[in-house]
Structures are given as C-alpha cells and as structure tokens.
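What you see is the complex with one protein chain gone and the rest in place.
First chain written, first letter: the chains are A, B and C, and each begins at residue 1.
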Amino acid sequence: MSFNSFGRIFTFTTWGESHGPALGATVDGCPPGVALDEAFIQHFLDRRRPGTSKFTTQRQEPDQVRILSGVFEGQTTGTPIQLMIENTDQRSKDYGDIAQAFRPGHADIAYQMKYGIRDYRGGGRSSARETAARVAAGGVAQAVLRDLVPGLKITGYMIQMGELHLDRANFDASEIANNPFFLPDASAVPAWGDYLNAIRKDQNSVGAAIEVLIEGCPPGLGAPVYAKLDTDLAAAMMSINAVKGVEIGEGMAAAAMTGTANADEIRMGKGGPEFLSNHAGGILGGISTGQDIAVRFSVKPTSSILTPRRTINQRGEEIELITKGRHDPCVGIRAVPIAEAMAACVVLDHLLLDRAQTGGQRGHIG
Amino acid sequence: MSFNSFGRIFTFTTWGESHGPALGATVDGCPPGVALDEAFIQHFLDRRRPGTSKFTTQRQEPDQVRILSGVFEGQTTGTPIQLMIENTDQRSKDYGDIAQAFRPGHADIAYQMKYGIRDYRGGGRSSARETAARVAAGGVAQAVLRDLVPGLKITGYMIQMGELHLDRANFDASEIANNPFFLPDASAVPAWGDYLNAIRKDQNSVGAAIEVLIEGCPPGLGAPVYAKLDTDLAAAMMSINAVKGVEIGEGMAAAAMTGTANADEIRMGKGGPEFLSNHAGGILGGISTGQDIAVRFSVKPTSSILTPRRTINQRGEEIELITKGRHDPCVGIRAVPIAEAMAACVVLDHLLLDRAQTGGQRGHIG
Amino acid sequence: MSFNSFGRIFTFTTWGESHGPALGATVDGCPPGVALDEAFIQHFLDRRRPGTSKFTTQRQEPDQVRILSGVFEGQTTGTPIQLMIENTDQRSKDYGDIAQAFRPGHADIAYQMKYGIRDYRGGGRSSARETAARVAAGGVAQAVLRDLVPGLKITGYMIQMGELHLDRANFDASEIANNPFFLPDASAVPAWGDYLNAIRKDQNSVGAAIEVLIEGCPPGLGAPVYAKLDTDLAAAMMSINAVKGVEIGEGMAAAAMTGTANADEIRMGKGGPEFLSNHAGGILGGISTGQDIAVRFSVKPTSSILTPRRTINQRGEEIELITKGRHDPCVGIRAVPIAEAMAACVVLDHLLLDRAQTGGQRGHIG
Partner (left out) sequence: MSFNSFGRIFTFTTWGESHGPALGATVDGCPPGVALDEAFIQHFLDRRRPGTSKFTTQRQEPDQVRILSGVFEGQTTGTPIQLMIENTDQRSKDYGDIAQAFRPGHADIAYQMKYGIRDYRGGGRSSARETAARVAAGGVAQAVLRDLVPGLKITGYMIQMGELHLDRANFDASEIANNPFFLPDASAVPAWGDYLNAIRKDQNSVGAAIEVLIEGCPPGLGAPVYAKLDTDLAAAMMSINAVKGVEIGEGMAAAAMTGTANADEIRMGKGGPEFLSNHAGGILGGISTGQDIAVRFSVKPTSSILTPRRTINQRGEEIELITKGRHDPCVGIRAVPIAEAMAACVVLDHLLLDRAQTGGQRGHIG
C-alpha cells in the first residue's frame, strides 16, 4: 500500500510540495464513460482556493487544474487520471527564516527526525497545499457519484470557530456559499468576521470544527470489520492536516448516553425501514443504513503565527521564532471543501467495493 | 485489500462468528525469532474476557487461544500465525428471539440490507466476540514490541462512563488492574460500581470513553500523507464495535484553542529536542515525535437492553423488542484491552513500515 | 499487502506448516448468498490428496476440510470463511535427518538465511502441504463462479512429464479423471506409468508441465496495466511450489513467430466478434476477450530424492544427503488441481474487480 495513496478501488495518490513546480493527484480505478472536464473539477478547487477572502492566506494562486490523462473526448476511459496543478506563486524568500528552524506545533521537526531531510520551502510536503490535490481528486469522485447516485448530496460547513458555535436553530444550507466561513447561518457571519479579525490582529490563530453531511447515501456501503464506512471516513478526515478529532453521529457525546436514549427505533415506511432518530449518524456495524451520515472533525489552530514561540533550530540551538508569511488565521475554514472531497472519495470507493462483493444488490426486508 | 484485514506489513485478518465453532486471527508479516507462546497471548485475552465481573456479560467462556502455526520451538518463524479460539458457551437459544427481529441501534439490519443474509445467532460477525481475535493478534504485536522497543508501554483505561468522569488529579496507573473498570483511580471505584448497578437495574446501558497512552514510542513512526500514525490509530479505534468518536491530543477541544495556546514549544534536552507541552498528542504531521501519544475514543451504550424499543422484523412487521441474553451494561469497559491491542498493532506496523523506508535511521538534530 | 495473501477483492491467506496441528485458508471478500458446504470443497481436495496412487506420496491423510466461519445455513454470508485442515499423519521422525541439513534445490537453506529459524519438520511452511489450503480456497471460488458464470469451465491436465509429451491429437478431456496423471489421453497412461516407475526405482524424480484451460471466461476481465489478467495468472502459477516457467497462449514460442502468423484475425459471429485463431491465449492487453484462456507452466523435479547429493548442514559442515520419507517422484502431478484452484481464484477476483469498476457492463461492438 502506497504511503501517499487513499482508497481501495477508487484510489488517488497525491504528490508535490508547496514550492515545487507542481503538485497533483493520480486517480486510479475510476469507472469509464463518465463525463468529466477540467471546469467541473475547477469548481471544487475554486472553493478551497486561498486568497478568496481576507480570512484565508493571501497567497494568490489560480490553482488551475489540468487533466493530463484518463479522459478522452470528455469522458473518463477507466485509465488513470492525472490531475496537475502548477505552483505559480511560490515566493520562496518568504520562508527563508524557517529553513533551519522548527515551528512549534508544525510537522517540520517530525519530518526532519524521520527522513533526515525535508523540503523546508513552505512546509514542503506537509503544507496544506497538498490538500488541493485531494480536492481535485474529490472532483472526479463527485462526477462519478453524480452519475451513479443521482440523489447523493455532500455538504460541508463550519460548526465552530474558537469560542463561536453554529446555532443549529438557524441552520440554512443555502447560505453556506454566501460567506467566507462556509457558515449555514447568515446572521452569525458578522460576529464570526469580527472574531477572526480580532484573532488576526492579535497575531494569533484559532481552531475550528467542521461537519460534513452526506444525504442520499445508499444503504449497504461499508464492509465490516476493517473496511467499515465509518472507519474509512474517520481515516479520511484524520488524514487532513491539523485534524485532531473525528466524530460520527453522537461522537464523543455517546459516552454520556444511555442505551434507551441512544437507540434509533425503527418503523416501516413506504420505501422500507425508517429510523425515528439518528444517533448512529447513518452507519450501523460499519454499514450505511440509508439515513443521513454526519461526520464531524476538529482542526487545530495553525502553528504558523506572528507571536514569537520558543523553539530550536537544525543545529539544536534554542531560539524564539515568528512565522512570517501568508497564513490563515483559521485553517479550518479551508478544510470544508477538503472534507467534502474526502467524503466523496470514501463514498464512491465503498460504492465500488460493494458492487464488487454483492453486485450492488440489496437484501430484502419486509 | 481484504475487508477483514488490518495493517500494512504486520497484518491480521479476523474471522469467525459469535456462535460458530470458533473464531480467530490470521497474523501475517510478523518478524521471525520472537519468543511467543499461548500463555503470553492468553494473558491479554483474560483481561478482555467476559464473565470476569458482574459488570460484564455472564457468558462463561475460557476464550482459550491456540497457536496453530507460525511458531516453532517457542519462537515466531516469520510465517503466518493462526490464533484460534473455540466457542464453547454458545447457548443459541438465548438469541432465538432476535433471529427475525432487528435490534434498534444494532448492526443486524445493516447486515441484512447489505448481504441479504446474516448469521443472527448472537449477532454473528457483528458480535463483540470478534474483538477477542483482535486482542489475540495484539498479543503477538506486544511480544514483538517487547523485543524491538523495550521501553514502550501501552496503557488503556476508562476516563468516562455515562455521567462519571475520571478525576485526572487522582490518576494512578497502578490501580488500573485492581478494579473491574480499568479505572486509574481507586477512590472512584465504589461510585462507578453503584452507578453501573443502577443502570443495570434500570434495564438500561451506558456509554463510555477510553484513553490509550503510548509511552516510549520512538520518533519517526507514521508515513504522510495517507499512512499517518494518527490516521491509522483513528481507523483502528473507529473499527472497534460501537465506537463513535476518536481524538488525538487535544481532540475535539482543539477547535476552541488559539495558536499561541496550542503550540508545543521546544527546547533542547540532554537526549535531543524536548517539548514543553503535548497538545499535539505526540504526533506532528502524522509522524511520532517521541512524546507520549494519547488517543481517546467513545463507545456508545449497547443496543441490547431489556427495556422494550420499537422496531421491525424480517417480514417488515412493526414490533417491540426486548433483547434478553447476557449483555454488558457498559460494553465500553471491555474496549480497554481491545484498544490496547489495536494500538500495539498500529505501532508495530508503523515500526516495520519505517524500517522499510528509512531503515529505522533517525535524522540528526543539533 | 500480506505476504501470505493472494487476490485483491476475493482474497485468501494461507497459514500452517507441514507438521503443525493444522493448516488452512482464510477467505475474504466472498460474495454472500452462495451455496457452499464442506462436501463441495472436499471434492477438490480429494483430487489433490496424496496417497491416492502409487505415484504420489504415501502420506495417508484424509485432508478433511472444516468450514469454521462465513457460512450460515448452507450459504456464504459475505464474511470471512475459515477453512481448516487438520494434520493427522505427521510422523515427525521421518524428517529427523534433515533437521540440520539443507536439501539441495530445496527452500530449507533460503528460509534459514532469511529468517534465521525454520520449522524443519517436513519442510515446514515450504512444504507442498500449503497447497491443500489453496485448493480449499479454490473450492470456494468454484462455488461462486458456478453461480455467477454458469458456462465457465476450468480444466487442468498434464502435458509433459520428463521426456514424455501429451499427444494433442489424442486429447480427450473426459479421460483426465480416469488416470493418476490427469492425462487427457487414455492410450498414453501405461507408458507414463512405466516411465514414472522407472524414475522411482532409479531413486530419482522428474519434472512436469501442466496446462490449464479456462473455457467460457467472460470478456472484459483484467485491468491494465499492473492488474492484467495474464499478469495475475502468471503470478498465481509461479507462486506454486517448484514452478519455474509460465506461458500464456503461444508462450515462449512467440519469440520465434512473425506478426502475420501471430495475428488472431477477427470476423463477426452471431454473438459478436469472433477470432479465427488463438495465439494470444484469450487475453489481449491484459483483458480477456471471451476466447479460451490457455495457461501452461513447468514444475521442476522434487529435490527430495533417495540418491545422495552433496550439501552442507546447519553447522556449515559438508555432507552427503539422502532425503528419506514419503515423496512424490513427480510432484507436478499434484499441481494440476492446485493450478485449477489458482485459476478459479484469479478469474473470480477479476470478475469482482470488473464489476467494481465497470459494473460488469460490456462495451458494444457492431
């Protein structure tokens, strides 16, 4: 299994560093005959792109994706799809300071310990730029899902930024695209803006929590015991830079619940079994039940801040470090489209796995 | 990739149903020349075994493991190790009620939808009995780690049961083995006992949260980006039955933190870099730093309770269901040795992966 | 990827040594709802079993397979199928001579160099007994293929034993089961018997070549470029003990051919494209075409012979060695059912892979 690959049947391998000539994703196992072009993928990349608001890094890159293989006359051919994004705004000099120093809380020092060498420019491989390649791969998954599961909808949004929490009473999915926070509550946007401005002026950064809702997921996806749908979703989210926790359904709160409160009771609906609640988050025994799947995760505050922190450098000297450069005060914001992309890849992968093993046939109930 | 396999180099595949003749784990990729016998593995199984206190299921099984292959004259040979546990106390009649009905919150219905067939006896493959095989596999991993990383120590314990939380001020690891809750605080044991007795008398069940502490883990384990150490730990824990959330370091709380508070500052110690705090939970960029690794996860309350819940049966009829039989009021308790086993397997797997790629050499700092 | 696993979706992992308590195969990824019982698998094992004629080892073992999991009420459930065969006739004393010595041409010395330890009893893991587990796994594959591809037929037979070659003019598949050589030519059986008797009396052994014919294989199986159907078939056959060469279609003879002679011309038949010849052996670009697939391979003569050979022992002393015990004068004979089993597993695995990626839909021609 490749260290930089994700997936079992629908797989992608990301490659590239923050300040190298290009980065991308090699997508393999894509079904043939699916309509796909660069514009479709670009749509997803544009949502993730830095520089789109004052709340994300001011690195100005078009992040223009090119499809180098696997698509012919507008359709996937079933062969590997190479998605390449050239790095055009690299400004290496911005990062000169940290060539020899280790940012506290950053992967610098871990890479150095493991590999004895690292591309220090912009964090190299550990940069959040790697996630652009995921989003591109997720675009391919979305194109296939559009064909195979017409009703499927994957929606990410922020539910927390530092001390601020989404008020679920105000939830309005149609507002997510209208503000720089992917926030499904228009009324809260000003307060979130003020809060984040204050964080930035304070030369600080802040964490976040994101939720991804998968609506219309067919039942039967997920293969117990070690290819559970929730296992793969957890791995997908935890693989995103700076993620420290993942929850499905009730998540960590399940620890406080009783069995009577937690049981999702079942009745017969017109189309089959219907659940009266969804504490499980749409997954039982690692298999989707047809209910909405809810995944949440936390993103720690970026370690690249202007406030000096104590650290060491390559020579082992103790120093104080300020990370200059273009950094998001809340990297969690951009995790929203990344998480949607990962969710799309997981769902598609399991759809293909399921049709391998069961032929996509569903067992009868009732 | 096999659906029922875990790991990349050190792998295990579990097999078996709750009420079949036997279950077990096929362990592959184990280094040769490691001392191993059944007694060593049995020690871990005994900690997980049901029936050891009134707080776990009264199913009386010795869960006696047999090594059928891969060990010769007391040493591993580098060939597959088959670990078999015979099912001796199956009492199928206990489960007759649920042959046709679906327990709310249980995997029954999901298996039926996916496969169109399920071994309903005791939950079949979805039973927590599958975890006995993991614990056996974890025993093999522990034997290898004892050889390869002498200072490594993996310790699991409960930190929450329903409304009760561990008071970390009282933390005493030496007490974990002295009570039925794997609780590192002797003073709290009576209260936990009373609480759980009340839950059981109420014909209810309750959730839990567990923490696994990995001390002495070498730096450099974990391979970015999709074989991160935390990604694999998250997948490992999420694959355990009834787990709904996984956290590393600050976990979900990271969403509320600022960059200045979250940064783990670094100084030079005698043996190399030293961190002044551990918000990251011992992992940066998916790679271990040598600090303690802290993983937490929640376990939902079992869905098998004596309080009637509304559900349907195989014919689609709406019914009320009581799950008789021998069920733990808090399945989370038994998750402690299971999580230790999974953690041991993940750490060993990454140790082997790391020596594949880097030869186990560490980059120099200072 | 597990060292002892084969397959991608339909996978099996074999375990066990020649003289351990048992050996077997852990089958994962099997489709649910397929009728399966021990008798069906036993049928395949009986064809491979030693002791069935004077031309195979006189080790008397029933090789009785037990299904320990994954089958419920006569049907596969989609969960792992554990197939166990107990070793009942181990006679360890027979092998005492070779505990410290290395048989020339045998894997003993390679295991010792690699692992520093080996189960020397009967060759341990390198024994041909491992192949019993493959045959059992192949039985599961055959059961699934019977359901999914009714017209498929996999037939193995010997085409060469030492100096003797099958006369293809006499080919009669119905004779294969009627003689101890799996020879599709009844008229040649006496000569083959005399030849092998002479080899044995001479305290010698002899090589063999086997062909497996796969009739009725659907087109479209095989995924370029590194999961080609012929690539996997080649790996499958080369993984069998003592195999030294594998051929598809024209095989090594293709080196001598011209493009005009080798081209399989195409016409339109009633059901679609028809090929006028089959030099390709039913596979083009790694993908099955619907033609018969022909795979051939050679098996070297066993290295366990009664004629003394020069070798060394564990202490590095130079000795002469005779391998006493119960050994086949032509191990290639038993490779026939083994190769059929491997072919069945490869075809099924690719059938499942194909329905994952393409949904099993075939592109239209004409």
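Going forward, a residue touches a chain if its C-beta (ideal position, glycine included) is under 8 Å from a C-beta of that chain, and two chains touch if they have at least 3 such contacts.
From a predicted model like this one, the values you see are computed outputs, not experimental measurements.
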*Which residue, C:Ala141, C:Ala188, C:Ala208 or C:Ile293, contacts the hidden chain when the whole complex is considered?*
C:Ala208
*Return the single residue from A:Arg103, A:Arg118, A:Arg200 or A:Lys228 that touches the missing chain.*
A:Arg118
*asked:* Can you tell me which of A:Ala22, A:Val149 or A:Leu306 touches the chain that was removed from the display?
replied: A:Ala22
_Residue, one of A:Thr13, A:Gln160, A:Asn241 or A:Thr258, that touches the chain absent here_ = A:Thr13
*Spell out, residue by residue, where the missing chain touches subunit A.*
1-5, 8, 11, 13-17, 20-24, 26, 28-29, 32-33, 66, 68-70, 72, 75-82, 84, 114-119, 124-125
*What residue numbers in subunit C mark contact with the hidden partner chain?*
1-6, 8, 14, 102, 104-117, 125-126, 130, 160-163, 199, 204-209, 219-220, 222-228, 230-232, 234-235, 238-239, 241, 244-268, 272-273, 276, 279-281, 283-290, 296, 298-305, 307, 309-312, 314-318, 332, 353-354, 357-358, 361-366
*Which residues does subunit B use to touch the chain missing from this display?*
1, 9, 29-32, 78-79, 224, 352-353, 355-360
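Throughout what follows, only the chains that are shown with their structure count from here on.
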*Indicate whether more than half of the residue numbers at the subunit B-subunit C interface occur in both copies; give same if so and different if not.*
same
_Please tell me the distance, in whole Å, between the geometric centres of subunit A and subunit B computed from their C-alpha atoms._
26
_Multi-chain contact sites of subunit A, meaning residues that touch two or more partners_ = 1, 224, 353, 357-358
